[in-house]
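Got a structure for you, questions after.
All protein chains but one are shown at their positions in the complex.
By written order: A, B and C. Residues from 1 in each chain.
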Amino acid sequence: MTRTITDVVCPFCGTLCDDLIVTVSEDGKKLLDVENACAIGAEKFLHTQASDRVTRPRKIQEDGSSVEVSYDEAIEYTAQLLVNAKKPLMYGWSSTSCEAQSVGSEIAEQVGAIIDNTAAVCHGTTLVAVQNVGIPSCTLGEVKNRADRIIFWGCNPAHAHPRHMSRYSIFPRGYFTGKGHKNRKLIVVDPRTTDTSSLADVHLQVEQGADYELLQALRAAVRGQELTGDIIAGVPKEKVYEAADLLKSGRFGVIFFGMGVTQSLGKDHNIDAAIMLTKDLNEYTKFSIIAMRGHYNVTGSGQVLGWQFGFPYSVDLSRGFARYNPGETGSIELLKRKEADAIVVLGSDPGAHFPVRCVREIANLPSVCIDPHITPTSEICKLHVPVAFVGIEVGGNCYRMDNVPIDSRKVIEPPEGMMTDEEFLRAVNTRVSELKAA
Amino acid sequence: MADEYIIRNGQVYDPKQGIKGDVMDICINNGKIVSKVSKKAKEVDATGKTVMAGAVEIHAHVAGPKVNEGRNYRPEDKLFTCRATGANTHMEAGFSIPTTFRTGYNYARMGYTTVMEAAMPPIYARHVHEEIKDTPIVDQGAFPVFGNNWFVFEYLKNKEDANVNAYIAWLLHVTKGYAIKIVNPGGSEAWGWGKNCDTIHDPVPYFDITPAEIMSGLMKANEQLGLPHSIHVHTNNLGNPGNYETTLDTFRLAEGVKTNNKFGREQVFHHTHVQFHSYGGDNWGNFESKAKDVMNYVNQNKNITIDLGCVTLDETTTMTADGPFEHHLTELNHLKWANVDVELETSSGIVPYVYNPDIKVCAIQWAIGLELGLLAKDPMRTFITTDHPNAGPFTRYPRVFGWLMDQKYRNERLSTFKYSEKVNDATSLGSLDREITLYELAQMTRAGPAKALGLTDMCGGLAPGMDANVAIYNINADSLDGASIEKAFSAADQVFKCGTLVVDNNDIITETDKRTLWVDVKVPDNKQVERDVVMKFLKYYSMNLANYEVSDHFVPHPYVIEVDAT
Amino acid sequence: MSANSINLISGRTIQQGVAMEGGKEKDKYHKACGIIEMDNEDFKKLDIMKNTNVSVTSSYGSVVVKAIETTQGPHPGVAFIPMGPWANSVVSDETYSTGMPTFKGTPVFIKAAPDERVLKMIELMRYNCWGEKQ
Partner (left out) sequence: MDTVTLTMKNLPALYLEAETISPDQFAAKSPAEIGKLSAYMGNEHHTLGDFFEIAGNPGKTAADTKIVVTGDLSKVKYIGMKMTAGEIEVLGNTDMYVGAWMAGGTIRVKGNVDSFCGMGMTGGELLIAGNARNYLGAAYRGDWRGMQGGKIVVGGNAGSDLAFFMRGGEITIGGDVDVHVATHAEGGKIIIKGNAKSRVGGQMVKGDIYVFGEIERMMPSYKYIGDEQIEVNGTSGTFQVWIGDLGERHGKRKGETIYGKIYLKVKEAEEKEGSTRVSRKIKLTDAQMQSVSEAFAGKEPSVSNVKAFIQESFGIEMKPMQISRLIDEIRRKA
């Protein structure tokens, strides 16, 4: 006998597809099948069934080998580490629920930590750009119902957000878009020809790292100004003018952008220019811009930190009040400059996704990694605390790339005796309070 | 909670019972106002002080997606405005868009105990409730927006009253909403195409309905359902010279409409932040006040209530579900523009704004807000707001009180503008000698808004049986100068929330459990609406219907007002 | 960028995503990320055989990966390593005080290294952090 659970939310990427169908064993202990998910999402669900899954905390020995410890020992170690640190960094918060993030905030406030999420190496520069020039945006349903111009700038949804194009942006038929993709023009801007650009009506193969020049040129072209140079950032001038006309000729356009602009030279300035292009286009037609947030609930972390402290990421609480400046309080800077003296990682993998100099610093610090998987981070931290998979073995609220909140569902039981990250954090928080009171 | 208190010898102002500054004791037991308490009751000496019910905020933007976007995209609003973790308080940050913790604390410090969030986009309801959960002390409700909703458009167009009512009941239920909010009806949908509805008779593109029909239809539905609050309207054409005609056209929609409810509410129509809707002239050069025309109408029509939306002359952050207006604003001041169009439901926008006293228009806007308040014949139907944070942060209420209650205080401000003469030419403020009294203040901030919200037997008054929300201010009728008023109302000496002493010696001493107010309406089963909802979610929403409803754990302390409309 | 340096970018591939969720300690991840995608032109230019190991060196570090022909090209002068520890052994950590490293646009030198081995995830981490090499 099996049970099927519908309307399940996928905890992989910021697209938060919420139409998955999961089949589980009658006792709710085994996950048997996942429908509607992309390859990555399906793998995420199925990995919970791995036979070699770590189910108890592990301390890493001097010699690199690891010994199993109890959750109580892990809680004590984590609380002590946080209380004794002068400037602890609490990083991650993306692969978890807003409820767990809130507990994290309480701990961070108690110990005067710096709390940062994966926007630091993802869309942090997007948030900075938004702080500089704002962002005219819309929900993904608006795209589905109205959009006839789609621009993918420096992103490759075919790989990074596999169901994005079919659910929201290219293929769906909406209220005003009955013809689906037939009435949508797709422009892809990417230094590579990608599986996404192969679908495009227009591919602008921008010179890598010159997006800012191309964007400002486009803005000038939209204003009918004359451009200097006949090749603009690797793109022939005529093609720039054609693109400008194509954008202006639509009724409702959307720019989706990703790591191609946030992580290339110029960073926030690239997005800044893209946002201003969007704003300019609203003088001719309707245009919106949406960041392709990658990580499951990174958006939610930004929301929670926002209403609790006023800033979306890289929040420095060390002085008892909240401060923010990613160029100083961001995880990368802190590790590069050796400003932090301890680190707790939850729901993220800096070991895999930070530059090597920062990874080396993590390895040198007192460190805890709270993550269901064995990861590069878990391998270099002093303590690895495995927890239940959020969005699969425990529910909780999460925010989509367009900031729409969705309450994710629990579909199966975690392995016997395994804690959820929220439970673990609550225990740590209680212990921290005791230590502080003492 | 169970504690007994007796507040002795205060000068009590309670319009609910018609008490006008009499020296008397107020008794509290078990969270409620009572007529007497036992010997064990703790005493609070209020001699020479003013005692009022906890104030009721009828319109502010304090929780939800656009508020938080405002926080996150304005780090400069936090610069040097933070307050460190205290003995009884979390960290606080933000001036014009404070964090949820500071929002709760600052309302409580000023003696406010009930706060309504003015605009909740239904698909974002879960977010609104997450923030309400993290806003300490004050009771809160949120108004879902209906004025640009595709279901509403279609049912009204087809004159399907029963379906309109059933849909409203369903949406209030799934969003845990409190009342029907209407923002730039039709205009925010038109903004989906970069267009707008400038008058209440402009048809909404592709939907073959007008703003007037939307507002009238929802007003009718509101009374058929008998909801606690009336429709809560921000009409078309906000913020433009000459818009007072649109405003009066909108008011006239209420003519002849009778109220129907069991909550003691007398109005059928509430119009918010009227300051932004009382402009004459046809450009910013000949921009002038039409407060007189607007208030003459309001004074004569008893089934209308309004709130002011007073400009406080600060650097603030404007945010509204009126998307096209924010675009218009960013074109004027070139400051950063955030916009979110929400599928099938609404749009919204945010732009920082500096109300500079040296700019003529800003000074005139300031004057209009105060004119409206001073021209109000019935303080029970005219409520003080700043449309926080649009015309200024709610933390400036005490200053607005000062301006309204002390002619000298406001004239000092009026006479020191760079363009004082022009302001005097464009408004009548200089000629108004009225000074709002403490009793009228209690009407405009307590009894009035509570009654308009249908909460007249719960809050906003000090009658036995009502929630023990009480504020004690160190001021009295003998010392009502602007500066003292501002000081006293900025930080109450004591505040009780449902019988718990939450503010003592002007600061927070505890975070009692707040409550979330929402309205659950029973209507006859309606298969067609059920089918329509399923269909629309399948075809047009980006989210599955099963994931749309705000489940109960997002509302840990619900206070459900049940309405039977079967 | 000097004459024979290549412009390195890193990013998501669906294979990397699937392998990542399947377990980063597994072979699949190592196979999906321990690679560098290059154009034919560049293979010729640098005189490197397809599907052989190469050493990639930048001013930020060095790593051995397997060179394969690009799956999403052409992009002459640009090489691609899927996001992960291998890419991050060489990417630029310059943030220009924005907090964001330059994951895309690091000048690297690529040399044939047929005798070198592509380290497994755990080996690579230990080697990068503590200089251990099994």
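Operating definition for what follows: contacts are C-beta pairs under 8 Å (C-beta built on N, C-alpha and C of every residue); 3 or more make two chains touch, one makes a residue touch a chain.
The shown structure was predicted, so the numbers you read here are calculated from the model rather than taken from an experiment.
Student: So which of the visible chains would the left-out chain be touching?
Tutor: When the full complex is considered, the omitted chain touches A, B, C.
Student: Where the complex has a chain not shown, which of A:48, A:118, A:131 or A:197 is the residue touching it?
Tutor: In the complete complex, the chain left out is touched by residue A:131.
Student: Touching the absent chain in the whole complex: find that residue among A:47, A:219 or A:336.
Tutor: Candidates A:47, A:219 or A:336; residue touching the omitted chain: A:219.
Student: Based on the whole complex, identify which of A:92, A:112 or A:294 touches the chain you can't see.
Tutor: The one listed residue touching the chain not shown is A:112.
Student: Kindly state which of the options A:178, A:229 or A:417 is in contact with the chain not pictured.
Tutor: In the full complex, the listed residue that touches the missing chain is A:229.
Student: Since one chain has been left out of the picture, which residues of subunit A touch it in the full complex?
Tutor: Touching the missing chain: residues 85-87, 111-113, 128, 131-132, 205, 207-208, 210, 212-213, 215-220, 223, 225-234, 265-266, 269, 272-273, 276, 318-320, 324-328, 337, 339, 341.
Student: Using the touch rule from the top, list residues of subunit B that touch the missing partner.
Tutor: 73-77, 79, 334-336
Student: In the full complex, which bits of subunit C touch the chain not displayed? Write them out.
Tutor: Its contact residues with the unshown chain are 2-4, 7, 76-77, 96-97.
Here is the rule we go by: only the chains that are shown with their structure count from here on.
Student: If each chain is a dot and touching chains are joined, what shape do you get: line, ring, star, complete or other?
Tutor: It is a line, because the chains touch in a row without closing up.
Student: Using the mean of all protein Cα atoms as the middle point, what chain has its own Cα mean nearest that point?
Tutor: Central chain: A.
Student: On a CA-centroid basis, which chain has its centre farthest from subunit C's?
Tutor: Using the mean of the C-alpha atoms as each chain's centre, the farthest one from subunit C is B.
Student: Distance from the CA centroid of subunit A to that of subunit B, rounded to the nearest Å?
Tutor: The separation of the two C-alpha centroids amounts to 35 Å.
Student: Measuring from the mean C-alpha position of subunit B to the mean C-alpha position of subunit C, what distance in angstrom results?
Tutor: For subunit B versus subunit C, the centre distance works out to 56 Å.
Student: Please name which positions on subunit A make contact with subunit C in the complex.
Tutor: Touching subunit C: residues 12, 38-40, 43-44, 46-47, 50, 64, 120-121, 124-125, 128, 156, 158-160, 162, 191-195, 205, 208-209, 259-260, 262-265, 267-268, 294, 314, 326-333, 336, 349, 351-360, 363-364, 373-376, 379-380 of subunit A.
Student: Where on subunit C does subunit A make contact in their complex?
Tutor: 7, 9, 11-14, 17-18, 20-25, 60-61, 70, 72-75, 78, 80, 83-85, 88-93, 95-105, 121-122, 124-126, 128-130, 132
Student: Quick one: which bits of subunit B touch subunit A in the complex? Just the residue numbers, please.
Tutor: Residues 63, 65, 67-69, 71-75, 77-78, 82-85, 90-94, 97-101, 123-124, 126-127, 130-131, 134, 150, 191-194, 206, 327, 330, 335-344, 350-351, 539-544, 546-547, 551, 554 of subunit B touch subunit A in their complex.
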